[in-house]
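If you scroll down you'll find the structure; I have some questions about it.
The complex appears here minus one protein chain, its other protein chains still in place.
Every chain is named by a letter (A, B and C) in the order it is written, and numbering of its residues begins at 1.
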Amino acid sequence: MIDLQVELPGLKLKNPLMPASGCFGFGREYSKFYDLSLLGAVMMKAATGEERSGNPTPRVAETSSGMLNAIGLQNPGVAKIIKEEVPFLANYDTAVIANVAGSTVEEYEEVATKFNQTSDVHALELNISCPNVKEGGIQFGTDPEMAKHVTEKVKQASNKPVYVKLSPNVSNIVAMAKAVEEAGADGLTMINTLTGMQLHLPSRRPLIANKTGGLSGPAIKPIAIRMIYEVRQATNIPIIGMGGIQTAEDVLEFLLAGANAVAVGTANFQNPLILPELISELPEVLRKYGFSSVKEAVGKAVIE
Amino acid sequence: MIDLQVELPGLKLKNPLMPASGCFGFGREYSKFYDLSLLGAVMMKAATGEERSGNPTPRVAETSSGMLNAIGLQNPGVAKIIKEEVPFLANYDTAVIANVAGSTVEEYEEVATKFNQTSDVHALELNISCPNVKEGGIQFGTDPEMAKHVTEKVKQASNKPVYVKLSPNVSNIVAMAKAVEEAGADGLTMINTLTGMQLHLPSRRPLIANKTGGLSGPAIKPIAIRMIYEVRQATNIPIIGMGGIQTAEDVLEFLLAGANAVAVGTANFQNPLILPELISELPEVLRKYGFSSVKEAVGKAVIE
Amino acid sequence: MKNTENEGWKNMRKVKMKLLEIREIAKDTIEMKLTDNYITEVAKPGQFISIALPNYTLPRPISIANIDRDKQELTLLFKIMGKGTNELAGFIPGAEIDCFGPNGNSFPLMSGEMTKVLLIGGGIGVPPLYYLGKQLKKQGIKVVSILGFQSSENVFYEKEFARLGETFIVTDDGSYGMKGFVTDAVTSVPSFNAYYACGPTGMLRALTTQLHNKTGYISLEERMGCTVGACAACVIPTTEGGYKKICHDGPVFAAEEVIL
Partner (left out) sequence: MKNTENEGWKNMRKVKMKLLEIREIAKDTIEMKLTDNYITEVAKPGQFISIALPNYTLPRPISIANIDRDKQELTLLFKIMGKGTNELAGFIPGAEIDCFGPNGNSFPLMSGEMTKVLLIGGGIGVPPLYYLGKQLKKQGIKVVSILGFQSSENVFYEKEFARLGETFIVTDDGSYGMKGFVTDAVTSVPSFNAYYACGPTGMLRALTTQLHNKTGYISLEERMGCTVGACAACVIPTTEGGYKKICHDGPVFAAEEVIL
């Protein structure tokens, strides 16, 4: 028996697989395809203080082995999410991670404070890296001092474990990780999307109405693996890894690089059953490469 | 007649297409496939002060719509390049751009000084962004002050126009571009590769012996387009764009984003005739989207 | 009238469909017949399916153009627009295609309330109207169709629609049928209870303005990520304020419900 369980701050996961924030809404749609209790956890779509309507359309574009998105944090606001979405997820036997977003430190604090009031949310994911909000979202994610500050404030505002989501659009990912570790982050989630752009030739305009969007999918996997590996060497807090995962072999690659658990985003779109499929395939892949549990594989890349 | 000519500092190009540095050696191999006089220019492989043997193998790995490389600046040294390679390229009616690399500012100056002595090199490409040399190569490319300093020194050491090659592994590409523009750079070439890693599951080791490598190919195209667009808005010097070009439509996309000319790297490997094919297809693509010359298309993205 | 009670997407499943026949029925326009025993059983007119092509990141949404339940046959009609549809057009009979669906809501049929309806399709917006028209006719409702195309070489399914009822073909350049736009032809249909339209946004905008005092349903398109309602890529602003998701709350909307 291959042991898939993973224990992380605030999260007892039956397996290391979960949908990435923003790619799974609040679970309702994919619950038509399978029982969400199969999942290790669900990472909810970003929540802000008030309702947001997001960016104009088109909001997505396809790229080679990837996609761009600029949804722009469309969400009904934290209060409505707690009232209408969290109870839906509480019906399932899976951990719930709330993605906390905002334009100001105060807004982050407000959202975190609100989520603190429900026991059906098990951890917070601090989205300091969403590249699509003009009012400063990106700065939190690329300036270590600002990242530290917002992490400290959110830690104060909440008793829940805080996982900080790192942006890959930085010169030095290790500096970012260390800053938030120092600020008391309980864990890291990485990577968010890389900022990209695509032009539509007939109109000479960006394909994404917001001009730029975040690049996700298999195209960015080597960058995710590199960053997770670098951060694993330099910090001690757990990492939930993501960025281009498509196969159970990819999951193992993330574990070896140093991720304790993984999230799948873009791959849900092409295959709505990807998560249950990966969960059922992972034991065989672990066995094939000589592991008897997920825990055992974490950080086991041999690098001299 | 669609006009493909491009005039850039030191470079009168018959068309905007050239091979990217490191992907074309010094032209000898691809000269078996076609007449190099077809090319707008040739960007030579990186030159250092002395001969370098490069990194251990494997040096390349395939990724989704891309590849990683860590060649590690293997080259015969600037003197031998001037003696044996530049004269070979001088046989062809094409511009020659020398890629200047090094581990110290002095080495960059030395290489630039030597290339200054041959009239068969028409411009220098200052490779401050090669991510594969441990002795500082990457720092020059991610720290605006260091980039500025080395650019100034190389400008002093040489009469040839200097194009600085920017690394995409930075939080703020515009700051880098502005720093080297201030330092007197005549142009920019962008982007170099993004640092990535891939693990080989059976051995649990990195597929690239050097651990990490530079990610190139179509996977990175949206990042290249975004960075070129951002830099075009903020600087006035010309840009030679690169990163994932595979089709004549891609060439036009780079021109619209703000590139004055383009280079093709990785795509040579899958199709050794890619450059002549793109050169012959470009006029039709320009015509189709309403342009009568390359110049006319530069920076014509419509972005509000 | 709202269509939110109409939650066809609750039946979504991932399936493999087998390609039975493929042919070009007009310039760059492909008709595919596929077989599958699930979607042909549950899908309704106006729904679409998502096609997952190997080597692409995003699924391609394609409307259901017809279903033959007895034969478990589903028809898709699509135009070669880019890489994905080009690749799809190269599949050969026997190929298995990864799909999921049926996605989205469906056209409200309102049996009993109507005696005559107008179907208005523009270009590659025509396909979903065919299955709709068949269902309406089966219910004894009179169907009149106006189909607009760029040019004669683009015209398809004229005979099929003619079998459902009176059919007007309109081409932009007049090379076939009437010259002009579908909006011109609409004036020649004296009376009808409701209209159903699908086509380019410009056409739908003109139509809904022209027919603002009629009951109408329009089927919309937008670039999609998940195609199931999870990613909020494909939104459309509503007259009530806020956004609806085309893949999930649509693609069919009451004409007055959305802001085009």
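The criterion applied here is as follows: a contact is a pair of C-beta atoms (placed from the backbone, for glycine too) under 8 Å apart; a residue touches a chain by one contact, two chains touch by 3 or more.
Everything quoted here is computed from the prediction, not taken from an experiment.
In the complete complex, the hidden chain is touched by one of B:104, B:271 or B:292, namely B:271. From the options B:5, B:37, B:57 or B:156, the residue with contact to the chain not on display is B:57.
Against the chain not shown here, chain B presents residues 22-25, 28-30, 32-33, 45, 53-54, 57-63, 65-67, 69, 71, 74, 207, 217-218, 266, 268-273.
As a working rule, only the chains that are shown with their structure count from here on.
In terms of the stated touch criterion, the partners common to chain B and chain C are A, listed by label.
Pairwise, the chains sharing the most contacting C-beta pairs are A-B. Among the chains present, the centre nearest to the common Cα mean is that of A. A centroid comparison over C-alpha atoms places C as the chain most distant from chain B.
Distance from the chain B centre to the chain C centre is 47 Å, each centre being the mean of its Cα atoms. One finds 34 Å separating the Cα centroids of chain A and chain B. Chain C has no residue in contact with two or more other chains. In chain A, 63, 65-66, 217-218 are the positions where the chain touches two or more neighbouring chains simultaneously.
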